[in-house]
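Other chains of the complex are left out, but the ones given are in their true place.
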Amino acid sequence: MSLQLTEYADASAEVRAVYDDIMGTRQTDWINNFWKALAADPATLKRTWESIKEIMAPGALDPLTKEMIYLAVSASNQCGYCIASHTAAASKKGMTDAMFHELMAVVGMANETNRLAAGYQVEIDQQFK
Amino acid sequence: MSLQLTEYADASAEVRAVYDDIMGTRQTDWINNFWKALAADPATLKRTWESIKEIMAPGALDPLTKEMIYLAVSASNQCGYCIASHTAAASKKGMTDAMFHELMAVVGMANETNRLAAGYQVEIDQQFK
């Protein structure tokens, strides 16, 4: 088993095509480690990138809101890599310090009340069904 | 150990004050089960409500965005009660079906890539530090 990062210079044409699309879509000139690690499995690299590209595109929700939701889930899941990368991505898209602070306050409170609801065995109200 | 819901008619003055503030703040005339369950512990009822009231107030993020982040975390944590109540709350604040679909797509994808990042043991890029 080898876990290694595939640099652009060493990548196959198939992987380079994904790297090019990532850099073009994100208007950046480098590839972060997540994609370099997935490149060991070109099928997963391609499928994951295409899914993210489709999901994160502007729609009923704007890209910044989507990025903050991504960050909120990553913080809730305590994924170190994902928190670092999506905090950077959200900042690039316009998340201010104040927005980050409020986002984290909501994430913390949701994690608290999720457990209170479970521990107190609260049944779903008829009105919510 | 008794787990029971405290109705307004049976509540102490301390609990009623919180119930009144919840209904006034949310402009509604009923109290959902989560609060009725917490009322068994008035200190936790009061502290939890006051924290949520402060956190969910308009700020750098608007109330709908906060509610959607709350829902995203609850869906990620698979908390049945919380998903039902915050889906209803977000809808009341303006979340459309299209917004809900995009929110869920982001939640799903974040949960997927969080595990890929962990499983591939991806190290944080220097640029994200």
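Which chain is which? They are A and B, in the order written, and residues in each are numbered from 1.
Rule of thumb we're sticking to: a contact is a pair of C-beta atoms (placed from the backbone, for glycine too) under 8 Å apart; a residue touches a chain by one contact, two chains touch by 3 or more.
Keep in mind that this is a model prediction, so the values were computed, not measured.
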**OP:** May I ask how many copies the whole complex comprises, since the file places only 2 of them?
**Re:** 6
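In this section, only the chains that are shown with their structure count from here on.
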Original post:
Taking each chain's centre as the mean position of its Cα atoms, how many Å separate chain A from chain B?
Top reply: 21
**OP:** Name, in rising order, each residue of chain A that touches chain B in their complex.
**Re:** 3, 30, 32-34, 37-38, 40, 44, 48, 51-52, 55-56, 59-61, 65-66, 68-70, 72-74, 76-77, 79-82, 84-85, 87-88, 96, 98-99, 101-103, 105-107, 109-114, 116-118, 120-125, 127-129
